[in-house]
Every structure is written in structure tokens, then in C-alpha cells.
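Complex shown without one protein chain; remaining protein chains in place.
Chains: A and B, in written order; residue numbering restarts at 1 for each.
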Amino acid sequence: MTSADGTNDKSMAVAEPPQGKASSKFVTVDGNEAAAFVAHQVSEVIAIYPITPAYTRLADG
Amino acid sequence: MGELSDAWSAQQRINIFGTVPDVIEMQSEGGAAGAVHGSLQAGALTTTFTASQGLLLMIPNMYKIAGELLPTVFHIAARTLATHALSIFGDHSDVMSIRQAGWAMLASNSVQEVQDLAMISHAATLRSRVPFIHFFDGFRTSHEVNKIEQLSRDEIRAMIEDDLVQACRDRAMDPDKPVLRGSAQNPDVFFQAREACNPYHNAVPQIVRETMQQFRELTGRSYDLFEYVGADDAERVIVMMGSGAGAVEEAVSRLSSAGEKVGLVKVRLYRPFETAAFVAALPESTRKVAVLDRTKEPGAVGEPLYQDVVAALAETGRLSSCPTVLGGRYGLSSKEFTPAMASRIFEELDSSDPKRHFTIGIVDDVTHLSLKWDPRFSTEEEDVTRAVFYGLGSDGTVGASKNSVKIIGENTPMYAQGYFVYDSKKAGSVTVSHVRFSPRPIQSTYLIDRANFVACHQFNFLERIDVLTTAQPGATFLLNSPYGPDEVWDKIPKEVQQQIIDKQLRLFVVDAISVAQEAGMGMRINTIMQTCFFALSGVLPRDQAIEQIKEAIRKTYGKRGQTILDRNFAAVDAALTGLFEVQVPSDITSTIKRISYSHSEGADFVQRVTSMLLDGRGDLLPVSALPVDGTFPTDTAKIEKRSIAQEIPIWDGDICIQCGLCTLVCPHAAIRSKAYPKSSVNGVPDGFESRDWKGKELPDHLLTIQVAPEDCTGCGICVDVCPAKSKEVVKHKAINMEPKLEHLDRERDNFEYFLSLPEVDRTQIRTETVKGSQLLQPLFEYSGACAGCGETPYLKLMSQLYGDRALIANATGCSSIYGGNLPTTPWSANSDGRGPTWNNSLFEDNAEFGLGLRLALDQKRDHAEFLLKSIAGTVGDDAVRAILEAPQTTETEILEQRKRVSGLKEQLAASDEEYAGKLAALADVFVNRSVWIVGGDGWAYDIGFGGLDHVLTTGRNVNILVLDTGVYSNTGGQASKATPRAAVAKFAAAGKPSRKKDLGMLAVSYGNVYVAQVAMGSNPAQTVKAFREAESYPGPSLLMAYSHCIAHGIDMTTAMTHQKTVVQTGFWPLFRYDPREANAGEQPFHLDSRKPSKPFRELAMKEARFAMLTRMDGERADLLLEQAQRDIDDQWRYYEQMAGVERAIVNDFEEAQS
Partner (left out) sequence: MSVDLTTCYLGMPLCNPLAIAACRPLTGDLDMLRRLEDAGASMAVLPSLFEEQIEHEELEINRLLEFQTESFAEAMSHFPELDNYNTGPQEYLRHLEDAKKAVSIPIIGSLNGQSNGGWVRYAKMIEEAGADALELNVYIVPTDPGITSADVEQRYLDLVSAVRQSVEIPLSVKFGPHITSLPHFAQHLVAAGADGLVLFNRYVEADIDLETLQFKPDLVLSNRHEARVPIRWIAILRDQLQASLAATSGIHRMQGVLKLLLAGADVTMLASALLMKGPEFLSILLEEVTTWLEENEYQSVEQMKGSMSRSNSSNPGALERANYMRALIRYSAEYPGEPVA
């Protein structure tokens, strides 16, 4: 992939999944949960109002 | 996202600073943005989540937040803005509407990216002080379940620098070091001040690049402002952002490996748009660029991203080497966008005369902008499992599919993706789950159309839905079938047999329903079908699969108790015993044909368009088939005939006391009563029941109570309210639920005949009574609401009384979805073609919108009056006076007025007076119209309250109907200010701590507003009386209608009779306040319900929204329930005293006229 600083990356095939660090944890979540997961941990006040797309809860680990 | 944050905070889950984030629900997105602005100003790290219309309401505060360089991140599931219609689905029209607000904008294309770029946004905003919009496609990304590598708490902690957090604290408003912000500036300095923030915005790209670099070192996952994929020497490049990039990337890798010189630039940091970085990402060899925008900006040179790209190329001098820049629109409202379409775009770039501006994904036979793509082009890989599951909302298919994705994603090295498509009905809705398993990360952001596994979880779907369109040759077809392997073949429709043979599909059947019932699972067949899927698809070895399924069940249902686990385990163990392969014969033997709506009768539009929608082939409709301004015909729900009931009500005339209650309370107008002259009876189908009409007012008439068998949802409310019991068999009533299949054919013919009978003469019956009102034809029928809905009976009653003269302003919410969600609408018309005309403007403006309807009507009437008076000579003074002043309060008077108007129009047709034509066009407005402003409590108590309050003071004749369920029902039961104390709801998981807002009394306090609080199930007569008084009152009237709802956690079948307890406990007092009785010291406030005779706890224990709290936190439950009882006692004392209060208010109407 050509990134902004011009270095070309030859591998064309879809990249092998990056081998996550040994400690990395794989989870299956949807986009809403992925965003909320980070936002909740770095926020102190969350002011919201109900709107679609409402969220569905996956059974957490 | 908001709900999840609330759930986590409720579980005391702490943030990286060690505190539990405070999640607060505001009255609207505008309110939320204001609260965020305040919280930022006082130095707290603050965020919010929203979409579409919500984002628009935040714009004013966004300008302020950017102007004050307050670091924050808004996470947006980008969603379609309402234009000609509302759409809950995904595109960029909302985020593109705020690109000018001065916020940085980061786009994520996949679930992994959403997590990562959310993190990068939060880090970068602190460093740059420029607020960030982090957005991703609504549904396609927000609801796609995918396997991602989760950030650890330490990684998150490492990305947030403490000194930057402290910097926010230091800048906060603080009386110890007071500053002034939000000053008002003058022309002398404003411009300079506005430019002062430039360095901060200029620094953002580099800060984002450095933050991404830090993120790469921490996690190994790399991102950049713009990312290029494709041939190094590419000449044709697509530029885009959002989930569509997944499809284009697959097309690029397929085409470039075949030697084509193509590539893709993924735009991540859209604002600030760093032109240098953008052109650097474009290979030098680029000659032709296609910019794809997932939005539409009518009247602009091109869509936003297109304009940015052209400007960037022009500024950097790259236009000369890259002269061809095309602008394309795709994917509006989650329209599919596939690799085949990307490939077609690359072809267009190569054509000698490419379309400068094009659309793709639709057929535009009006302005001919669309490109025709070849669906055969596919990038699906052989080693990827692609499964499509067709199920009902109620059978748990989606839940099981999500668990399957979880099983593979979290327990194997493979990757898994799940995406779910729902139809727009709330009862008996069809769901389609698209699931992929692959050894490589899955970025196929499009529906599966080459499935190697198809499962149909409901046998009757075969007659209505073409489930095998997506099956590729040799695929496996799993069918839940009540018929065994050797008898099922003849029972499936002809078309399905044809497909199975042509595509050489392997067919398997399992009688999942009997296995489920055997295991005590009722209709929940999901775990059984899931087990069969794993056994057949070979994604996992069979025993490992079964063990994993059980583990998933333990996680999902563990909290709910051992019984559920045991039953699910039993279902899993028994599933494979019922699974058989069918030896597929080589010839078609079936006589059954699939139902198609295309033959359905009805006006041309319905024939051409609505039937295609009902057949599920709406995607094929060209642009010309669709209305230009969003105007759709009414009276279409009747052709759906969804036939989702298991049991339908059958009338027993001998026992019936003709009280009209069953038809009154029917949420779906699927049970009708009609009185018709004996003389009008001919050609009666056998089994058609009728009895002599028992009222004095309709001599020698017959009465029939008739079910609409294929429109009834089987909710059973009619039977529950029926007061007439057989003397011989107590359980047998005047109307009884009986298995539909035994009665379907006969009742279908009966209903058809019933509709052919003449409607009753409205002037001959006492419509002010329950019984009389129920003889009127309903002009609201067969809505898509939940079976047994508490809201729809009120709308039906209104449509019976005033439907043929009604204009309806409907707030967004349940009522706008079951009332106006395509393919059809329950609002219908009578034989004269008259019926309610309906419109949903927005959520927050409904009262003002309805007022606007009134203002226009009043103006048209004044104009007509002027024209009429000007030709009084020819028409005659008496006729003029009659038309202008004759009363229109009773049905007879209205009929007289209609006759006068049609007489006038005949005269005008024959006259050559100058104004004749104009007046003829307006004359109908002399028949009084009835303006209804309808909505739920979310609108009336919260987001729309400002408008409602103002409209109440205008004195204009509008009837406001608040369908009060006490929660935001449409979005899944979030608390509103109407939510009662102690009720559990989303954002009030530990029981609502505060008292319900008394909206009724707020309106009463104005003095000249008619206000009534009604509950149909408790006092039907008072409900009818209140509707009539509200409509007849010449000023603003407010009807607070108690609506039971599935979010109350009740048995819907007995929900209407349950309303008796609701009123007997004083929880919902019934009253009417009529200003017409408030002028000369009279007592206008009538308390219609009696002193509370039951404790509130007795009601609370019958509704899960209260009872659940006692299970989880007995102490808190006791406290809140006790407080709730005190609320009720206090409110009753207050209402009792109000009943005695004498008023002498100024009567705006009479005095104004004198």
C-alpha cells in the first residue's frame, strides 16, 4: 500500500491477518459496541438522546 | 452506543480515570449537545453518540464547541437525512451536513477501524484541541458483527496523555480564575478573532499522523490520513470513504491481479482535507479518478468529496496529468454497493465519453445518470462459508446467527461476519441473516448473493419469499419442515422445486418446531437450526460445534436460570436426530404456486409499484416508478393479507349483546361490526352470520360482527374484553379465538361479502355512543404495529368519527412507522374516496407542523369566503349565509353542508363569473376539516414539548392526541419524562427515580385548552365522549391517551382489561377539562375515574417494568414503589380539589367575535 510518505508495499494479496500480540483478545462485536467500548473508557460525562440505530447487546465474555 | 454506555455505567464499570462515567438522557439531541458544551466548558472529558436528524439538531452547539477549541469526539453512525421520506438506514447525508462546522472528521470503514479510529480520535482531539467527528456507516458498519482485536485497558490508557487531560481542566471555567467566554463581538474584531484558530486546524493532519504512528507502535495496526490500495502504476483510481471501500478493495485486488491498472484511495481524515497528503496517495500514473459520494447535494457542481478532490488536484497541479475526474453517487439509505459496481465504475473511467456525474446501484430512467453493472462479476472466494438464514423475528434466528458468529470468531483462528436485514413490520416480521466464515479478515461489506448454505426457518416462507435466489449451484438448503424427508417434496411450491433441480442443491429437512416443543422451547427453534447448520456446513467438527453452542447458550442465557439452559441443551441434543437428507427427484411434481402480489387489483400505482415492494422486488423499480415528491396513495394495507395469526376470533351471534367493545379495542381493525338493511341482503355465502340489530334507531336492520381473517394478528384482545359469556359453557363467549386454518376459507368469503354490504347511514346512528361509533367505517386498518398495540385503537376510533375530514400531522415514532412505513399504509379511504390525509414531518416539530396545516386551511377558507361573498348576487344571499354560518357539529349538519357545497359547485360550473373557477376549486374547504396532531410521549413530553406548549397558546382549532406508552417505544423502551417512577427502562435500568410529568395539568393551567385524560380499556364511553368534546371545541384540545405497550412487560392479550386496574389504582386518573364550562364560575374540571380502590403495588406486580425491580433490588423497589404510591395519593387529592374549583376565565372565542 502506498502510504502518504511514499513507501510502497509490494504485497498485493489481501494482507494476512496481523498476528496480534500474544495477549491480544479477539472479540466479535458490532460497530456500535466497538465505538462505545472506547468512548466509555475515556469519558467522564456522556449526554445522549435515544435514536436509531438503537443498539443490541451481545452476551459479553 | 448510548444504551451500552448506560448499561456499563449501571454496572459501575469505571473509565481509565477510575470513575464511573455519568450517562444522562436529555430531552433532545439539541439538549444533549448543550449539556456536552457545558460539561466541556467546566473541564470534564465529554462525549455523545447520535445520527441523522439528531446530528442536525446538534449543529448550533458544534459551531460553538469548535469556536472555543474544546476537545471532544462525537461518534456518529452516519444515517440518511429525511427528505422526500424518512429512512433509518445508512449514508453520509448527515455527516456531510456538518462538514463546515470546523470539526475534524475521521471515517471508519469496518468494525475494527471503528474501535481503532475512535481511540485515535480521542487521543488526537486532546492533542489538537480541535473537536472530532468520528463516523461510520449506519447499519452496514454499526450493526455488522465482526471479529476484531480488542484494545486492552492499558493500550487505551497509554493513548491518553495525562498532561493533556490536565490542560483541559486548567482551561475550564473556574471562579477561582474567572474568564468570560461567549462574548458578543463587533465588526472591528470578529473577523480577526475568527482567524485566530487557524494554526490549530492546520496542525491537525500532522497530529493525526503522529497519533496513528503511536497507535501502530502500540497495536501493530497501521492507519494513515489517506490509504492507497491497488496497482503501483494504476491509471484509474476510485476515491471514497466509508464501508463501501471494502467492496471496492476486493474488486481492485481481483482486477489488478488480472493486470488491470486500477486502484483505490481510502479517505480517512476528511476534515481538515490535506491536499498534499491526498495527491501523494495517488500514484503518479493516475490519469482518471472516480470520486464516490454516499450523499446527494442537489444543485451543487458535484457532491462534497468530489469537490474536495477536484480542488485538491487543481491546487497541486495534478489536473493536467489527471484530466478525467468523475463524481458518482451510490448507496443512499443502505442501497447495496458491490464489487461488481466498482468494476463497472472502472470500466466507465475507460470509456471514451465517461459520464461526468453518475449514479450506481439503481436504474435511472428519468435523468439517465445510472451505470448498468454486471452482477455476475464476483470476488467471493471459494474457501469462504457464506450462509443466509431466513427466519421470523420471534423464532430467534438472528440471535442464533449472532451466537454462531461469536462461536467462530472467539474460539477459532477463523474470522466471522454477521449482517442482519429486517422488514418494517413490528409483528410477524421476516429477518434475513447473512453470515460469512473465512480464514482471512472479512471486509465484504455487501449482502451475500452467492450463498453456499441457505436455511429457511419457516416453512410457509416458501410460498411468499424467493429464498433460493442467493443459492449458488451445489449449495446446501436446510428447510424447517413439518413434513418428513419422503413427503416434503410435493408440499413445496413449483418454483422452489425448479430451483433445487436446476442448481443441484442438496436438500435437508428438520421438523424443528416439534423438536422445540418436545424440549419445551415453544416456537424458539433457533438453537435447533443453528445446530443443524454447524452439522451440515462443516465449519467445525460436529462435537466441537455442539460443545461451543452449549457454551454460547450458557453465556447468553446463564443469567436467566437453569430451566432455560436445560431446555436449550435438550433442544441442541435432539436437533440432529430430526435431521434428514431428501433424495431430490428429477421432476417437478408440485401443484402449489408461490403467491405473488403482481396480480393484485387496485389503482395503477398500487399495481405497478406497491405489488413489487410486497414481492420483495423493490430494488428493481426504476426512478420513474417512484413519486417525485414523496406522495404515496393511501388505502394500501388491505392488499398485504399477511395472515400471520395462528388463531382468529369467530363470532357467536346468539350470545352477542352488540356492545361494540370488540371492534372498539381491536388494534388492527381486523374485527368489524356493520348494521345494514335486511333489504340489502342477497347472495349470502353459507356460514355468513347475522342477527337482528337490537337498537331502536335502525328499524329492520341486521348486524354482523366479522373478522378479516388474513389481516388479524391473533392478539386475542377482542375476546378478552368481550363481556358476554355462554350460560352453558362459561369459557365460551360471544367471540372466541379458534384455529385459523379451520375457518380461513369460509371467513375469507364472509369478509369479502361483508365489505360488499352498504356502510351504515351516519346520520341515523348515535355516534356519541361506543356501540354507535363502532358501526362507522374505520379508515385506519391492518397497521404494522405490534400484535395487541395499545396506541392504534385510538387512531382507529378517530378515523371512524372524523376520518373523512381529517388532516394528520404525525410525529416520528411508533405511530409514524406503523402508520407510514412502506410498502403500504393503514390509512384508508371510504367509497367516496375521502379519508385521512397524513404526513410525518419530523420528531421535534410535530405540533408546529400541525398548526401550519390549520393556518393554511383557515386562509383557504377566508379566501373562499371572500370569493363567495363577491358573487353573492348570482348565488343568493341565503345560500351564502347558509354555507358560511350553518353549524357543522352533527353528522346530519355536515351532510347538509356537503350538499350545499356540491350544489354551489354545480352552480359555479354553469356560471361564467370571473371568480367561479377559483371558488369551485376551493369550495370543499367550506366543509370543516379536522386537524389532528398525533404522536407518542417521547415527542409530547420531551423533544416536541416546546412546540406543543406554544401551539396550546395560539388558540387555533387543533386536536392533539398523545399516545402515552410512558417510554420511547419505537427505539426500544428508553425512558422519557412520561416514564412513571419505579419503572425499569433503558437509561433507567435501576427504576426511574423521579415522578411522571403531569402534561395534562400543564395544559389545563392555560385555562382555554380542552384537556382530557382517557384509557379506552378502563372507560370506553368516556374515551368516545372526550374525543367528541375535543374535536368540537373550537380551540386547541389535548387528549392524553393511556396506551399499553410491550415495553411494559405485560401479556398483550389481557392488556385492555388490565387498564381497569391501571385506573383503579389511581395510576392514570381519567378527567376532562372543558373551557366552555369555565366562564361563569362553573366547574370545568370533571374527574371521571373514582377514588383509588387498589394499592399501586397490585398493579406493579402485574407489569414486568415494575416487578423486575423487586427481583433485582428488593430494597430499592420497595422504596420507589412506596414513593410511587405517595405520588398517586398526592395527585388524587390535588385532582379532587381541582374538580371543585370554579373558574371564570376570559373566553377568547366569543369575546373576540363581538
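The definition used in the following text is that a residue touches a chain if its C-beta (ideal position, glycine included) is under 8 Å from a C-beta of that chain, and two chains touch if they have at least 3 such contacts.
Just so we're clear, the structure is a prediction, and the values are computed from it rather than from any experiment.
Of B:Ala7, B:Val606 or B:Leu775, it is B:Ala7 that touches the chain left out of the display. Within the complete assembly, B:Thr431 is the residue of B:Thr431, B:Thr476, B:Thr704 or B:Ser976 that touches the hidden chain. Shown as candidates are B:Lys372, B:Arg560 or B:Lys696; the residue that touches the absent chain is B:Arg560.
Checked against the full complex, the one of B:Gly38, B:Pro60, B:Pro354 or B:Gly393 touching the unshown chain is B:Gly393.
The residue from B:His84, B:Lys725 or B:Arg766 that touches the chain not shown here is B:Lys725. Across B:Leu613, B:Ala856, B:Ala1104 or B:Ala1139, the residue that sits in touch with the chain not pictured is B:Ala1104.
Counting the whole complex, the residues of chain B in touch with the unshown chain are 3, 6-7, 10-11, 88, 139, 392-394, 396-399, 402, 420, 422, 424-426, 429, 431, 524, 557, 559-564, 725, 730, 786, 817, 969-973, 984-986, 989, 1046-1047, 1049, 1104-1105, 1108, 1111-1112.
As a working rule, only the chains that are shown with their structure count from here on.
For the pair chain A and chain B, the distance between mean C-alpha positions equals 27 Å.
Chain B makes touch with chain A in their complex at residues 1-9, 13, 15-17, 19, 21-29, 31-33, 35-36, 39, 44-54, 73, 75, 77, 79, 88, 108, 111-112, 114-115, 118-119, 122, 134, 136, 138-139, 141-153, 156, 160, 209, 219-222, 224-229, 232, 253, 256-257, 277, 280-281, 283, 402-403, 405-406, 409-410, 415-416, 418, 440-441, 552, 555-556, 938, 943, 968, 971-972, 974, 986-987.
Taken together, the chain A residues at the contact with chain B in this complex read 1-6, 8, 12-14, 16-21, 23-61.
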